[in-house]
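A protein chain is absent from this complex, but the other protein chains hold their places.
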Amino acid sequence: MDFKLQGVLPPIVTPFKNEEVDLEALRDNINRWNSTGLSGYLVVGSNGEAVYLNEAEWEKTLVTAKEAAGEDKFIMAGCGRESTINTVAACKRAAELGADCALVITPSYFKGQMTPPRLAAHFERVAGESPIPILAYNFPQATGLNMGPELVAGLSQHANVAGIKDSSGNIAQLSEIVRLASDEFSVFVGNAEVFYPALCVGAVGAILAVANVLPEMCVELQAAYDAGGHAKAKKLQWDLAWPAALVTRVHGVGGLKTAMALAGYSAGTVRMPLSMPAPQAVDEINAAFKDLVYQGAEELS
Amino acid sequence: MDFKLQGVLPPIVTPFKNEEVDLEALRDNINRWNSTGLSGYLVVGSNGEAVYLNEAEWEKTLVTAKEAAGEDKFIMAGCGRESTINTVAACKRAAELGADCALVITPSYFKGQMTPPRLAAHFERVAGESPIPILAYNFPQATGLNMGPELVAGLSQHANVAGIKDSSGNIAQLSEIVRLASDEFSVFVGNAEVFYPALCVGAVGAILAVANVLPEMCVELQAAYDAGGHAKAKKLQWDLAWPAALVTRVHGVGGLKTAMALAGYSAGTVRMPLSMPAPQAVDEINAAFKDLVYQGAEELS
Amino acid sequence: MDFKLQGVLPPIVTPFKNEEVDLEALRDNINRWNSTGLSGYLVVGSNGEAVYLNEAEWEKTLVTAKEAAGEDKFIMAGCGRESTINTVAACKRAAELGADCALVITPSYFKGQMTPPRLAAHFERVAGESPIPILAYNFPQATGLNMGPELVAGLSQHANVAGIKDSSGNIAQLSEIVRLASDEFSVFVGNAEVFYPALCVGAVGAILAVANVLPEMCVELQAAYDAGGHAKAKKLQWDLAWPAALVTRVHGVGGLKTAMALAGYSAGTVRMPLSMPAPQAVDEINAAFKDLVYQGAEELS
Partner (left out) sequence: MDFKLQGVLPPIVTPFKNEEVDLEALRDNINRWNSTGLSGYLVVGSNGEAVYLNEAEWEKTLVTAKEAAGEDKFIMAGCGRESTINTVAACKRAAELGADCALVITPSYFKGQMTPPRLAAHFERVAGESPIPILAYNFPQATGLNMGPELVAGLSQHANVAGIKDSSGNIAQLSEIVRLASDEFSVFVGNAEVFYPALCVGAVGAILAVANVLPEMCVELQAAYDAGGHAKAKKLQWDLAWPAALVTRVHGVGGLKTAMALAGYSAGTVRMPLSMPAPQAVDEINAAFKDLVYQGAEELS
């Protein structure tokens, strides 16, 4: 790998205009993020509403992101599918389109059958056939399945399984994953509400919805931690927690796009069945982000 | 509608040979089912491993099933997608390919945002744009979401929402759905372990994985009920419960295909990440189905 | 046993006046219930707020109920405790105070340790040392633990485990329990929303909160079923479902006492931390019960 699998990545949103993908808006956002300390971009992930895209849309979103991304930013592509063969195909296509690595969520439709051995077989075959390194994606809130430390530690032995994004919010588990996995395995936390504690127990980076809105603040938190500035990191964690909750578990992608608009990004709207937040929720989001967004703008100028 | 939305349907399996769809095997199975009392076929549903099919495979599976189906059998097509527009597109395509109605599962990736009003908006728009009647599909074990009686009763007012398949196994809920929904609304139970009690509280039919293996036994149970033969229906329910559990929640689609092979169907194998059952599970399935399959064969001859 | 373990029992409420047990009110209620077709009474059970009583209160409540009960009514006493020895002690004391049988809920504080073998060991020791027959009580909504059919079937082999009250609402499970348990084992359903379907799959009776308010209607439902009157039983089930939900999962014991007051019973109030329902909930309860209570009064006069 010619990039370092660490640091802060936003799972970039896919802007829609009248329910159509708005590639120009996507390009504008990336241009702006390029001047920040973000390490890279997760494209066509959960917050990119990838489950709402058809194949052609998935491809052109990825291509556009790759083209717009700064040279110092790596591209992680959401490639998880329910079947193993479709997942392999997505990884191959993502590689052709310029992705540096692939994020693969646990297949979950037949949850009752997705035992650790079945999940291990899935990830190992995908890793074996993918031309680019893969990261496992553990997101129990969406999938109803959890990948425990032993399963992940086993996968970390595979040369082409480069890391994991753990969005469970379970810090005991994340700590055990770091402890048990191979040394080169990169553990990303996927939940901004536990970003600082995740760093404390060994995460090397984070993939955070709120980094779409407040990239510098997220980068600053990790920089503070890296420099031993625990007091500052804790302060930033506390400032970040509730705004981050609002644009994820509370108001979802619609909330995230609302906060992005407040921060001057071209976020567009969501696709149905999602909806943009009701006026009261918009007020709540604006109140929570107002000072942070302004602060961020100051710092950038 | 020129067919009656009631009776027993199998959610027909999609046979695979070396992980490729085996249309010939599919045709053979349907030919055999055509001579039974089944009302119709659910094609490309959960047990059809629809989540593992690409678009072309989805289409040819549906086309083949339509061609092979007897004239007295209606075709229900699994058309649920995460986005509303993709769901509408699937319903339109299914209609073009000959489906009589569409089964639409609740979108569930962003569970936290799928409030009853959002689900209602989704189903109403799909119903409004679909050329064929739709049925809602409630399957909390896979989606992590439940459709309550009030939500369903509201949807039942829409002229193009013809019914529901409720696989929750929750009979109190199914009873309330029947009680509160409009009179023409067809409630199917999707769980063989509660088939008879579901009929008692007002279900008009069932969509049952085990009906792939034991179609006549399932049809007979409903016929007994319809004729007031409660003792016989209860006896059949008891005989059916454990075998049905084995090919659903216990061993999944791999278990179902194993039992079908025992009964002489051309079931093929499953796609990864699913797997066929281990030898011990195969023995368990064979033991549970042996007498029932033989009995069924007798009755048919 | 000199009584038949079947039919409808109310889990009788414990009336409080200024948070003190009101034995006179208890006696009044029982006197009125004595003239109905109820089989017996469950005393100091969940709806009797037994978890809020100290030992002396538990005893005098049980003694009073025993004294007031009609000769044709049997007394079931709630005797579950977290430890096995305390449960045994409660069964012995209940026997001394005149109880005919004991209802023993699954211990659940250390849920993670309460494996089927531990639960089996608990119930077997209690059964072995109790002077009166015991029934297991499965109430996952309160305990977070479920007793599956295999565990229950095993216990049914013990001569002093006379039955089960299953309040899970899971009819597939109840059906399997009936099928697998020994012949003399009495399965009671503990959830009025599935009373009729439970009878269809083999329950011999029910222990229903709503039977505190509408004893005759509950008795009538079972009588209709016993006489083969499925249409009438289904109609009664539908009429009963929502009112029953209101006085259990929706508004709890406070809701139940509100409905009892409407029906002329001396229900008193609840103990903290429970509370009596807010005015809007009272209106909802009154609206749901008004016609049924009146009807019941008519029938009795």
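First chain written, first letter: the chains are A, B and C, and each begins at residue 1.
We take it that a contact is a pair of C-beta atoms (placed from the backbone, for glycine too) under 8 Å apart; a residue touches a chain by one contact, two chains touch by 3 or more.
Values in this document were obtained by computation on a predicted structure and should not be read as measured data.
**Q** Of the chains you can see, which ones touch the chain that is left out?
**A** Hidden chain, whole complex, touched shown chains: A, C.
**Q** Among A:193, A:216 or A:284, which one is in touch with the chain left out?
**A** Of all options in A:193, A:216 or A:284, contact with the hidden chain holds for A:193.
**Q** Pick from C:1, C:51 or C:287: which residue touches the chain that isn't shown?
**A** Of these options, the touching residue for the absent chain is C:51.
**Q** Of the residues C:6, C:34, C:84 or C:146, I need the one that contacts the missing chain.
**A** Of the listed residues, the one touching the omitted chain is C:84.
**Q** Which of A:47, A:222 or A:237 touches the chain that is not shown?
**A** Of these options, the touching residue for the absent chain is A:237.
**Q** Touching the hidden chain in the complete assembly: which of C:60, C:93 or C:249 does that?
**A** C:249
**Q** In the full complex, which residues of subunit C touch the absent chain?
**A** Answer for subunit C: residues 19, 46, 49, 51-52, 54-55, 82-86, 107, 109-114, 118-119, 121-122, 125, 141-142, 144, 249, 251-254, 271-275 touch the chain left out.
**Q** Just the residue numbers, please: which parts of subunit A touch the chain that's not shown?
**A** Counting only subunit A, the missing chain is touched by 169-172, 175-176, 179, 191, 193-194, 196-197, 200-202, 228, 230, 234, 237-238, 241-242.
Going forward, only the chains that are shown with their structure count from here on.
**Q** Which category does the touching pattern between chains fall into here: line, ring, star, complete, or other?
**A** Line.
**Q** With centres defined from CA atoms, tell me which chain sits nearest the overall protein centre.
**A** B
**Q** For the homomeric pair subunit B and subunit C, should the interface be classed as same or different, according to whether the shared residue numbers exceed half of all numbers used?
**A** Interface between subunit B and subunit C is built from largely the same residues.
**Q** How many angstrom lie between the centres of subunit A and subunit C, each centre taken as the mean Cα position?
**A** Each chain reduced to its C-alpha mean, subunit A and subunit C end up 50 Å apart.
**Q** In whole angstrom, what separates the CA-based centres of subunit B and subunit C?
**A** For subunit B versus subunit C, the centre distance works out to 37 Å.
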